[in-house]
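Here the complex is missing a single protein chain, while all its other protein chains stay put.
Letters A and B name the chains as they come in the text, with residue numbers starting at 1 for each one.
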Amino acid sequence: MIPVGFEYARPGSVDEALALLTEHGEDATVLAGGHSLLPVMKLRLAAPELVIDIGRLPELSYITVDGDEVAIGAGTRHSTVETSSVLATECPLLPAVAATVGDPQVRHRGTLGGSLAHADPASDLPAAVLALGGDVVLRSTRGERKVPITSFYTGVFSTVKEPDELIVEIRVPRTGTAGWAYEKFNRRANDWAIVGVAVVDGRVGLVNMGSTPLRASTTEAALADGASIADAAALADQRTDPPADLTATADYRRHLARILTKRALTTAAG
Amino acid sequence: MCVLMSIMGTRVVRIEDPVFLSRGATYTDDLTDERLTGALHLTLVRSPIAHARITNIDTSAASESPGVVAVITNADLDITPAVLFAMAPKTMARPFLAADKVRFVGEPVAAVLTEEAYQGQDAADLVEVDYDPLPAVVDMNTALDGDVLLFEEAGSNLAGALQDAEFDEHLFDDCEVVVTQEMVNQRLAAAPLEGRAAAAAWGDDGRVTLWCSTQNAQAARDEIAGWLGIDPAQIHLIAPDVGGGFGAKIGADPEFALVTWLAKRLDRPVKWTETRSENMTGMVQGRGQLQTVTIGGNRDGDVLAYRIDVIADAGAYPRLGMFLPFFTRQMAPGVYDIPKVESRARMVVTTTTSTGAYRGAGRPEATAAVERAMDLFAAEIGMDPAEVRKRNVVAPDKFPFTNKGGVVYDSGEYAKAIDTVLEASGYAGLRAEQAARRERGDVVQLGIGVSAYVEITGGGAFSEDASVEVHGDGSVTVLTGTSPHGQGHATAWAMLASEHLGVPIEKITVKHGDTDLIPRGAGTMGSRSLQTGGVAVYNASSELAELARTRAADLLEASVDDLVVADGAVTVKGTDKGVTLGELAQREQLRVDTVFDSGAASFPFGAHVAVVELDVESGKAVVDRIFTVDDAGPVLNPLLAEGQRHGGIAQGIAQALLEEVVWDADGNPLTATFADYAFPSAAEMPSFSLIEMETPTPLNPIGAKGIGEAGTIGATPAVQSAVIDAVAHLGVRHIDMPTSPLRVWEAINTATGGQS
Partner (left out) sequence: MSATVKVDMTVNGTGTSADVEPRLLLAHYLRDVVGLKATNIGCDTTSCGACTVLVDGESVKSCTVLAVQADGTSVTTMEGLEEAHPVTAAFRAEHGLQCGFCTPGMVMASVGLLSENPTPTEREVREGLEGNLCRCTGYHNIVRAVLAASGQDPQAATAHPSRSGA
């Protein structure tokens, strides 16, 4: 299967990319690694008029410590996140989650910014960044703004990002090496998560438990109040609205969220 | 024969591989044959709706799209709808492009022909078809009710029925214990990595060269000729390298005939290669049976009566799939010597993809049912499932044994197979570990599944052709009517020829799948190839060696009895005097054409032990190990035979744990991509533990039975049983396949009232 025809631009800088986005708005789509976009274009579920390829902009690919945070360029590929020595010590949840995305070939192409922008509630990394309490840095020709990940997602495949904006950076706290875990449940290794649970520092991010990545806020509150892991985990599916599909009923997803949260919290507690 | 140096039974690496591992094999879509220069690309517009009347088709916009040469609909066709299987009702024929109705998602509705491949989908998207929806018929029982008919003129959705007599209401009267279970043997996609493909070019001589991905070129030629109403001799059909078949590429597909027809109509070569999305709705699928199984016996563990009642799904247009319950009935009692056995099968049409053969084709369905029944019976009387099996198998002194399905098992050592696999697996130790985990209440429980099986191989066609010719340069050409698509015949058949001629296998070329070169042949399916086509090559080579000795006797003025064939030459025993086979061929053509007829099917058998680890909180099972005895008689090349077993075992595990073709109630496919259809990767498989056992068949001189499907037939019930066994202590009695985490979790909840 092949995409509908489109015009192609490969800007030489972020500024050039932003200028193109300003000019073309909703008719344009940004191509980074292409592993969210090209599959839907091949199935003809998306047919942009202009594809703006930012996949090789060096200024979007970096991982650096910046004060209390790690700043990650939006164009950083999953395989780079997975093997980053900086993240291994500063924020090990992220490489652990990146290592579960797709398969090695997908991770060689897919980017952190692309994964966050695509806003698939079944995606691993958005829930991980949500658990980390990170920020998404958006830039356009109008300027730059930093959006907390907690208010970034608005629905299935939708975010607060305006059509002329580009995700340029993701900022996550330096968590150190203790107190994290990721539990991903699927049938096949390279399937999307049926449910995933990312835990770090008592915060819990849920994959595929609603129309957006979610925080298990009731569990978090219970933990803060001193509840046991078992008691807190039993609340993990509260205030979620899990989907039903071939692999799981909503009830089963709720059950999985509870047991996976228990396991992730137990692992994180070390 | 060169007894001391026999190549047979040795691990010879494949002579196919150097090409496959450098420039790659040449599949139909890879062809660069000059006859296909300027070929048009066919893109099919397929129905997005399961059941509907077509009220209008507007091709005008598509016709204007760049590169479009033609847009063809049913109105343009001058060929009548095809009856896709000889026993199918004539009223259930399939038009090559849908006429007034569509009957499954994926049915071809219009054909778009473009200069470039990329132009095809653009134009196809512009074909506007108006549909007036009709109710879908997805469920087999609904189909049987017949409230909505796929073919009004047929008067029912029944494609056929198989039953010898009415069920005996007293069948189980003598039984102390009777257990009944309804079970689903789910629909599966064969999913060869290469989908369907065809390319056709008509010549000035009124003949067409048709390349297509098929398991039997000769039958495909005849089918297509029949559908198009032309003489089979007009078709030169070539099967290039074929990227897997697993039964789903038996014969021809209607699309192949359409490609042939379009090439004639448009007077241009035409190429077609389907996408995976097309493949997952267009290629025939396997299995698809609802089974009601009843087993009865006494508390000592003797099974006295067994009944299986099958409803089989033929899909929208009946094909080979409607016949496969025939094999299910024949193999109903499996390895067991059960005094009373009854069976019935009814085959229905539904608004889904047609069914056909898939690895095992009717036999796995029989084995899965009877093995599940044995487990249920064992559980009911509180006996170890391996013990119940051993108690009821056919004893070795009863062969040849006529089973209650009416077929004759040639040879077998069923109890020995079970004992062998139990010992290899450390069965007692496994049970002890299972008990310990249950005692501790571990989250990860151990499940142990035992299966025993016997199956039919070489049952479709008993006879096969072979020609063996030595050339002047000493090289050898073997022509075979079998048609490999991964099995390694180029290597194996060369070994068989080398055995008698002493020619190194590198100098032996095996040709197949070309109907001009090999007009007659039955192809590769039903695990038939070695025991028919391979034996034909073996016999032809032996006859050729005899012929060479006779001719050399004159030449060397020696007695035939003093001559031996070895290392590609005929020599006088104990001397240097001799003549090479090549020299003999230079004097006079040195060729033997022969046919071997086995006269009957053979019945390989075996036993498997599967060990799963099952997370009782999530319901997810993982196969930890699988031990298999698969006895198909003496092994020609262990490397190839093990490869067949590996692939078979993996497909069995896949059915038991993962795969299922699913439609929603409206007949929309929910598993039409590899993202949704749970085809396993290496990460979901363990390494396999194979145990050797060889019981020859008396039906052919090398004693070989078929090995292609055995692994699947044994592994499927073993793994399903292991999953159920892992949660049996929680009160779970049965879980349908695939035993997905969701199903296991729900079964635990049902058994424990949600208290697990």
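Simple rule for what comes next: contacts are C-beta pairs under 8 Å (C-beta built on N, C-alpha and C of every residue); 3 or more make two chains touch, one makes a residue touch a chain.
Being a predicted model, the structure only gives us computed values, none of them experimental.
**Student:** With touch as defined up top, name the shown chains that contact the chain not shown.
**Tutor:** Output: missing chain touches A, B.
**Student:** Of the listed residues B:Leu639, B:Val662 or B:Leu730, which contacts the missing chain in the full complex?
**Tutor:** Reading the full complex, the residue touching the unseen chain is B:Leu639.
**Student:** May I ask which residue of B:Val69, B:Val177, B:Ala675 or B:Met693 touches the chain that does not appear here?
**Tutor:** Hidden-chain contact among the options goes to B:Ala675.
**Student:** Which candidate, B:Gly647, B:Pro696 or B:Pro738, sits in contact with the chain we can't see?
**Tutor:** Candidates B:Gly647, B:Pro696 or B:Pro738; residue touching the omitted chain: B:Gly647.
**Student:** Quick one: say which of B:Thr59, B:Thr114 or B:Ser425 touches the chain that got left out.
**Tutor:** Considering all chains, including the one not shown, the answer is B:Ser425.
**Student:** Can you name the residues of chain B that touch the chain not displayed here?
**Tutor:** Within chain B, the residues that touch the unshown chain are 13-14, 16-18, 20-27, 30, 32, 66, 117-118, 191-195, 241-244, 246, 275-277, 424-430, 432-433, 485-488, 611, 625, 639-640, 642-643, 646-651, 673-675, 679, 681-683, 685-689, 711.
**Student:** Write the list of chain A residues that the hidden chain touches.
**Tutor:** 1-8, 10, 31, 34-35, 38-39, 41-43, 51, 53, 55, 79, 102-106, 108-109, 188-190
The rule is short, and it goes like this: only the chains that are shown with their structure count from here on.
**Student:** With chain centres defined as C-alpha means, what is the inter-centre distance between chain A and chain B in Å?
**Tutor:** Computed from C-alpha means, the inter-chain centre distance equals 42 Å.
**Student:** Chain A touches which residues of chain B in the complex?
**Tutor:** 118, 121-122, 125, 275, 277, 617-618, 620, 658, 662, 670-671, 676, 678, 680-681, 683-684, 740-742, 745-746
**Student:** Write out the stretch or stretches of chain A touching chain B in their complex.
**Tutor:** Per the touch definition, chain A meets chain B at residues 1-2, 4-5, 43-44, 185, 187-191, 194, 246-249, 252, 255-256, 259-260.
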